[in-house]
Each structure stands twice: as structure tokens, then as C-alpha cells.
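Heads up: the structure comes next, in C-alpha cells.
Certain chains of the assembly are absent from this excerpt, and the rest are unmoved.
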Amino acid sequence: MTDSNTVQSRLSALGITLPPLPAKGGNYVPFKIVGNMLYLSGVVSLDANGFITGTAGVDSDVEKGYAAARACALTQLAVIQSALGSLDRVAEVVSVNGYVNAAPNFPDAPAIINGASDLFVEVLGEAGRHVRAAIGLGALPRNALVEVQMTVRIKEA
Amino acid sequence: MTDSNTVQSRLSALGITLPPLPAKGGNYVPFKIVGNMLYLSGVVSLDANGFITGTAGVDSDVEKGYAAARACALTQLAVIQSALGSLDRVAEVVSVNGYVNAAPNFPDAPAIINGASDLFVEVLGEAGRHVRAAIGLGALPRNALVEVQMTVRIKEA
């Protein structure tokens, strides 16, 4: 089967259905393509039940944060697919900036953002590996628990 | 009139005069050009009366924050003009990272950063549309209410 290597078949094998595109939250666009780089707006954590809110170290923790970061990554994959037509056009994930709504001195933002990083590698293999910064701060949009901003390199046509 | 489409004439029509360039705040440069990309340092909110300070959700709000973000955007336009000689050389705003000095769990950073996003679209039209992340945090330089960091694509010569 020629499509056995495609990202879509890997998503199917993993039992993953991509979520809907995020609603607009301001006067900006979800993605821009400049040369072979795809720039993506930050997306906040949400799933079929709505926004995943909370503050790590207060009313949330690493486990919930990991799931929230994974949800952000799935939304970004949906945006990437809409931008490129197919996830097979991803050459590599270049960078991920992960923001965690966290109590002062919460030390485990990296363990939370792994929820996004792990998903990219699970779905895209080596092409999913990226540089990253994971930081904790006090006030994400809509009280979201996690926000993920990223860039992707696009395969040459 | 050939200049009826220029950014300067649009600024004039909008009654906007660009502010002075920001004072240096550390050992860095206001912009760098790499190929067709213009990278800009973060600028904090200030106007003719000095720094626009405050904390959204404590002693400030969305309306003041929106004005502060707009002030940041005007300062960035002044930096872009100084970097490129003319705002007509802007091909597009690529990305905007907006930082809001905010109380814990303040949910409306996007509504504040719209003050910058709206200004870019107002002045540059479609070329002003960009990807974005808007986050709230606790400690901006000089107690500024907003900081805006961005990148721009430059028109080919």
C-alpha cells in the first residue's frame, strides 16, 4: 500500500481524528507561509468539551497539563493540514514554544509541554523532532491551561 | 496621485504621526535584516507622556491595554520605517508576539493585543495580517503594560 507511510495512515493507526480548526480569537490569521517555512499562531488547549482551563500547581497538575499540551498539538496538526493540504508536506517541525498557565515557581513546564512534543514525534517520526522552550506564566487566553506556538518547514514541491 | 496607495498617505489619512524611535534599554539592536526577513526587538508601551504602565486586571483593563498595544505597534512601525527607509517596503507582517502585564488568570490578553493587530491591518491592509501569540505574564520591563515583538517580510528589491 503506497499510503502506508503517510501521516494520515499513521494517525489512523494511532486512532487519532484531528479536531476542528480553532475559532478566531482576534484580528490575526492561523498561519502564514514564507518560502518553505510555515508560521503558526498560538493555539490554546481545548477538546470536544471546550477549553481545557486551569493553573498547574493550583487546580491542575502535570498529568492534566500533558493532556492539554497534546490537545494543542492536535489542533496545530489540524491547522497544518488545512494550510498545506496534507500533513505529508511537513518536512519537519522546527520550533515549539509552549506556555503553561502555572503557579509561581511551578517547576515542571517541560513535563507538560512533552504532551505536545511526544505527539509530534509519535505522528511524524523524526520529522516531528524540534527545538523548544517551555515556560510557565500567569495568564493565558480564556484561562487555558496550555498554549502552543510553532513553526514548520515545508517540503520542497 | 501615484502616492495615494503608499503607507505614508494612509497614515496621513488616518491622522497618525509615527512616534520617536525607542530609547535603548540594553545591549541589543532594534532590528536585524536576514535575507528578506526583518526581525524586531520587543518594544514596550509608551506614548508622549512616557511609559504606559500597569497590570491588566489589577489597576488596568482591556481598554487601556488595547491603547497600550496600539502604542507598541506605532513604535514598531517607526522602527520598521527607520530600518527599511519606507513602510512601502513591507511585504507583510509575519508574526506578532504580544505580552501583557496581567494579574494571574487574566483571560483577555488577546483582546488587548488586538490593539496592535488592528493597527497593522488598518495601516498596511492585507499585508498587515499576521500570525500571533498573546500571553499574560507578571513582569514586563519598566512595569510596561504591553510589549510587542514581531517579524516582517521585506519586498524583493
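Order of writing sets the chain letters: A and B. Residues in each chain are counted from 1.
What we mean here is this: contacts are C-beta pairs under 8 Å (C-beta built on N, C-alpha and C of every residue); 3 or more make two chains touch, one makes a residue touch a chain.
For clarity, every value in this text was computed on a predicted model and none was experimentally measured.
S.K.: Of the identical chains, 2 are shown. What's the total across the complete complex as given in this file?
M.R.: The entire assembly in this structure file is built from 3 identical chains.
Rule of thumb we're sticking to: only the chains that are shown with their structure count from here on.
S.K.: Centroid of subunit A to centroid of subunit B, CA atoms only: how many Å?
M.R.: The separation of the two C-alpha centroids amounts to 26 Å.
S.K.: Quick one: which bits of subunit A touch subunit B in the complex? Just the residue numbers, please.
M.R.: Per the stated touch rule, the residues are 25-32, 34, 39-42, 55, 97, 99, 101, 137-143, 147, 149.
S.K.: Would you pull the subunit B residues touching subunit A in the complex into a rising list?
M.R.: 37, 56-57, 92, 94-97, 100, 102-111, 113-114, 117-118, 121, 129-138, 153
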